[in-house]
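Only one protein chain is missing; all other protein chains are in place.
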Amino acid sequence: MPRQSYAEALVDALYDSLAADPRVSLIGSYVLGLGPQRHLMERVRKAFHDRIADPPTAEAGAAATGIGAAMAGVRPFVDLGTGSFPYLAWSQIVNEGAISCYMSDGRIPVPVTFHLLHGVRGGGAAQHSHSPQSMLCNAPGLEIVAPATAADVYGLVRAAFQSPNPTVVVSHAKLLGIESDVPAQKQSIPIGQAEIKRSGRDVTIVANSFMTQLSLAAAAALAEEGIEAEVVDLRSLAPLDETTILNSVARTGRLVVVDECPLRCGIAAEIAAVVAEHGFGLLQAPVVRVTRAQVPVPYSPPLEAAVTPDAAKIAAAAKRTLGARA
Amino acid sequence: MPRQSYAEALVDALYDSLAADPRVSLIGSYVLGLGPQRHLMERVRKAFHDRIADPPTAEAGAAATGIGAAMAGVRPFVDLGTGSFPYLAWSQIVNEGAISCYMSDGRIPVPVTFHLLHGVRGGGAAQHSHSPQSMLCNAPGLEIVAPATAADVYGLVRAAFQSPNPTVVVSHAKLLGIESDVPAQKQSIPIGQAEIKRSGRDVTIVANSFMTQLSLAAAAALAEEGIEAEVVDLRSLAPLDETTILNSVARTGRLVVVDECPLRCGIAAEIAAVVAEHGFGLLQAPVVRVTRAQVPVPYSPPLEAAVTPDAAKIAAAAKRTLGARA
Amino acid sequence: MSQKLSADLAWPMLEKMLLIRRFEEAVLQLSNDKQFVGHYHLYIGQEATGVAVMSLLEPKDRIATTHRNHGHVLARGSDPGRAMAEILGRASGLYGGRGGTLHLGDPELGFLSTSGIVGGCISLGVGGGYACRQHQEGALSAVFFGDGALEEGVSFEALNIASLWRLPVLFICENNSTGSWAPGQGYPTLVHASSDLCSIAKSVNIATMRVDGADVFAVHAAASEAIALCRSGQGPVFLEAVTRRWPGNNPLWPEPVTGPTDMRIATGEFAPGGEHADWLSHHDPVLRLARTLASHDGGAAARIASLDAAARQRIADAVKFALASPFPAAETAFARVFA
Partner (left out) sequence: MSQKLSADLAWPMLEKMLLIRRFEEAVLQLSNDKQFVGHYHLYIGQEATGVAVMSLLEPKDRIATTHRNHGHVLARGSDPGRAMAEILGRASGLYGGRGGTLHLGDPELGFLSTSGIVGGCISLGVGGGYACRQHQEGALSAVFFGDGALEEGVSFEALNIASLWRLPVLFICENNSTGSWAPGQGYPTLVHASSDLCSIAKSVNIATMRVDGADVFAVHAAASEAIALCRSGQGPVFLEAVTRRWPGNNPLWPEPVTGPTDMRIATGEFAPGGEHADWLSHHDPVLRLARTLASHDGGAAARIASLDAAARQRIADAVKFALASPFPAAETAFARVFA
C-alpha cells in the first residue's frame, strides 16, 4: 500500500477540492505552519493562485469573510493558523457560522471549512500550544474533525468541503510529518464515523488526532505484556459516534479516554459521560482520563513533557483499569 | 432572616468592594442588563462615578484594558454584558488573562474580575442566550463562579475582588429578580466550595446558577412523592469541589447533573466524568445529564422551552435514576 | 427635487417609508401588549436610508443588516405579515419564528444571516462581497450598520479586507447617534473618540461620502453614485447617513413618545407641539419627504392620505395574519441544526 505523510495528504485534499469545485477558494494558505513540510503548499498556490488569498493578520475578519461568503453560496476554506488564533474569531465561528442554519430554519446553511494547527508542538509555550476543539464541541452547529492519519485527513477534508455545514478541521502540528498507508485511490470519508484502529479485548482506548498515534504506540507496548488494547479513533468530534464507543466498551468493559485538551469539560469528559450515562452496565472498572494537565503549557521542554499525554502515561492508565478489576 | 433579590445583593457586593479598596474600579456598569432591576446600579454610579467608566462597544479592548491594568497592580471589574459577548474577548480572557500568572512563574498575577449575564432568558434567540462557562472551564487559570442565591452572589463577588486571580462571575439573567435569605452581615465566601442546598438520601442532583433554583423546585416536587433528593449547588465551577460531590454520591448512589450549557463537553459532562473516574464504586445507577439540548437557542417561546432544562425534566431524570435501581 | 429625483420615484419611496413607519408603530404596540418578549429595535427616523438604498439595488445583490433590521427587510420587499409573524415567534414567520426581531432576513431577497452582534454584520457583509466577486458578475454586497458597529475591532478588520481585496461592498453606516443621549437611559451608541467616522474608512483607503439620512433625495443621489463606483470594480465605498435619533429610541426600551405619526403635519393641516415638535418638524424623514412632495403638488395631500391609509391597512392585515398564525410545534426545536 502506498504511504504518505499527513501533510502530503492534506495538501492533496486541498488541491483536489479546488480542482473539483469552482466555488472553492482558500482564505489563508499557510496551512502547514512553520514546519519543514510548508513548501508542499507551493503546488496548490501555483495551480490555483486566482482562488487563494492570504488575509491580513485579522482572524475575526478573515473567518467572517469566509462565513459570509458561504452564506452567499460559495465554499471558502479559512486557515486560522495556530490553535489559539480561532479565539480571536470565536464570536464569528460559534455565534455566527454555527447558528445560521438553525436560526434561519434551514434557509441559510454555511458551507465554510476552517483549519487550524493544534497541540503541544515543542516550544509553543502557553499561547501557541492550544487545542480549542473541546470548547468548539460545546458550540451546537459545528462539525469538527480531528484526523490522525494521511488517509483520514484526506477523506475528512474532502468531506468538509462537500458538507453544507461549517466544519472545523484540526490538525495536530506533530502529525504533519507522520507517514501512514493510503489507498491508491484516496476517498472522501463520512463525517461522524469513528474507526477502530486496533482491535483488542482487554481495554478500550478512545483517542483522536495525534493522541491516536500515541495510543497505538501504547497498545503495541501493552501487547508485549499480553494486554490487548482496542484503539477507537474518533476521527470526528462532532457529530460524535457514540455507537462505536459503546460497542467497544461492551466488548472490553474498560475505558481509557485520551485527549490533548485540558482536563475540565474536555472531550475526554464527554466520552466518559456518554459511557457513564449509556454504558454504565458495561463498565467493570472506573473510567480513566489521560489529558493535558489543567495548566497552561510551559515552554521549558521537561515542563512541557510533564503536562502532556504520552504513550507511557496511556499504557499506565490502561493497566490501572485492569488492576481495578472488580 | 432578611431577604434580598440576587440583583440587590450583587449591587451591594459591587458597592462594598469599591468602598473597601481604592484599587477597585468598574469598566462597564450595565451589570444588570435590560431588566427592571437595572436602576439599582444608580446608587453605585453616583457614589463612585470617578471609578466607573463605560467603555465603547469593544469587548476585547475593554477586557484587555482590565487585564493589563490588573497586571499593573489595580483591581478592575469588567462587565462583559450578555453571555455571548465574552466570545469577542475570548483571546484576551483565556489566552492573556488566564495564563499570565503561570507563564511568568507567578510573577504577574492578574486580579481582574469579569461579569456576564448568561442563560436562556426569554426571546434572547440564538445569539443572546449563551452560557459560556463550560468553555471557560476548559481554560486553565480562570476562577469561575456561578452563584444561585443573594447570599452567594454577594459572598463570591466579594471573594472575586479579593482574589489575586482572574475570576469570571456568571449571573443567570433569570436570577436577578429572585429573592432569598441573606445573613444580617453578608460575608465573603471562599471560591471553590460547593454547598448542599437541600439534603436527601435517595439521589444527588448537582447544579449551579439558575439550575440550582430549578433543582430545588424539582426536589420539592419529588418530596411530595416520597423521593428525597439532595441538591448540591456547585457555586464555583473552577476550582471544582470534587469532594462534596463524591461524598453526596457516596450517600445516595445516584447522580443527576443539571446545567444550562449545551450537552457536549459541558459542566455536566465534567461532573459525570469525575464520578465515573473517582466515584465509580459509589454509583448504583447510570448518571443522567439534564442540560440545554445540543442546538442553538430558538426565539419562539415553545421552542425555547423545549431545548431548556426545567424542574419537570429534572424530576423526571431523578426518577429515571431510581427506576434503574439494580 | 426635480433634478435630484423625479416624483415618479419619490412617491413609491414614500409608500415604502410609510409602510415601514406603520409597521414599527405596530411592533411597539404589540410589545407593550406583551405579544412578544425580549428586546427590540425600531427603524423609525431612518426610513429614508433603507428605502433609498434598496430602491437602487438589483435582485442579484447581497444584503447584511443588524438588530435594527425591520426597515431593511420591508424596504427590500419582504412580506410584512411574515416579518411580523417572525417577531411574534410564529411558524409562518420568515424563519419559522426561530430568529425573532433581532434576526429578520429573507435569503430569497439576498439577505445573509442577520447578526444581532454589534459589528457582526459588517464582516459577514464583506463575505457577501467576496462571494459576489467570485461568482456574481457585477453584483455587490450592501451592508447596513450603526455607528456603534465601528467601535468593534472586527469592523475595522473587515474594512481593511474589503479595501485590500477591492471587494464590491457598499458600507452604509447609519449614524443615528447625533440625537440627545443621556447615560443610564440606554446604550451609549457613540462612545467613540473619532469625531469623523468616515476617517476610519479613509485610513484604509476606502472612498467615503456623508449625507443627511433624513433627506431621501440626498441619500438616493449619494447611494447611486456609490453603487456605480462599487459595480465598476473600484472596490468598496463607505456611505455615512446621519440622522437625528428618534426620541422614542432614547429610552432603553422604545416608547411611543411621538404617538402614531400624523401625516397632516406634512401637509400643514396639523402643527406638532410639545417637546418633540422639533424632531417632527425637521428630522422625521417620512414627514420631510411628504412635505417636499406636498410643496410641489397641490393634490399631494389627498394622495399622501390615501397612501397612508393603504399602508395602515396592509400593516393591520399583517398583524392579523401574524396573530392568527400558530406557534411552531415543540418537537421541531431539535431539527435543522445541520443542513
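When the chains are written out, they are named A, B and C in that same order, and each has its own residue count from 1.
Note that a residue touches a chain if its C-beta (ideal position, glycine included) is under 8 Å from a C-beta of that chain, and two chains touch if they have at least 3 such contacts.
Computed from a prediction, not measured in an experiment: that's the story for all the values here.
K.L.:
Which of the visible chains would the unseen chain be in contact with across the whole complex?
P.N.:
A, B, C
K.L.:
Determine which one of B:Gly73, B:Pro190 or B:Gly281 touches the chain that has been left out.
P.N.:
Spelled out, the listed residue whose C-beta touches the missing chain is B:Gly73.
K.L.:
Given the contact definition stated above, which residue among B:Gln4, B:Thr65 or B:Thr252 touches the chain not shown here?
P.N.:
Result: among the candidates, B:Thr65 touches the missing chain.
K.L.:
Kindly state which of the options A:Gly124, A:Pro140 or A:Gly253 is in contact with the chain not pictured.
P.N.:
Only one listed residue reaches the unshown chain, and that is A:Gly124.
K.L.:
Which chain B residues touch the hidden chain?
P.N.:
Touch set of chain B with respect to the missing chain: 23, 25, 51, 53, 55-56, 58, 60-62, 64-74, 76, 91-92, 95-96, 99-111, 140-141, 143, 164-165.
K.L.:
Determine and list the chain A residues touching the chain excluded from the picture.
P.N.:
Residue positions of chain A that touch the missing chain: 34, 38, 42, 45, 54-58, 60-61, 84-85, 88, 121-128, 293-296, 298-307.
K.L.:
Take the complete complex as the reference. Which residues in chain C touch the chain that isn't displayed?
P.N.:
Within chain C, the residues that touch the unshown chain are 151-157, 159-160, 163-164, 191-196, 199-200, 202-206.
In the analysis below, only the chains that are shown with their structure count from here on.
K.L.:
Report the chain ID whose CA centroid sits closest to the centroid of the full protein CA set.
P.N.:
Given all protein C-alpha atoms shown, the central chain works out to be B.
K.L.:
Calculate how many whole Å lie between the centre of chain B and the centre of chain C, each centre taken as the average of the chain's C-alpha atoms.
P.N.:
Here chain B and chain C have centroids separated by 37 Å.
K.L.:
What's the distance between the Cα centroids of chain A and chain B, rounded to whole Å?
P.N.:
Spacing between the chain centres: roughly 30 Å.
K.L.:
At least two other chains touched by the same residue of chain A: list those residues.
P.N.:
91, 95, 99, 102-103, 140-141
K.L.:
Residue numbers in chain C touching 2 or more other chains?
P.N.:
96, 98-99, 103, 115, 117, 153-154, 337
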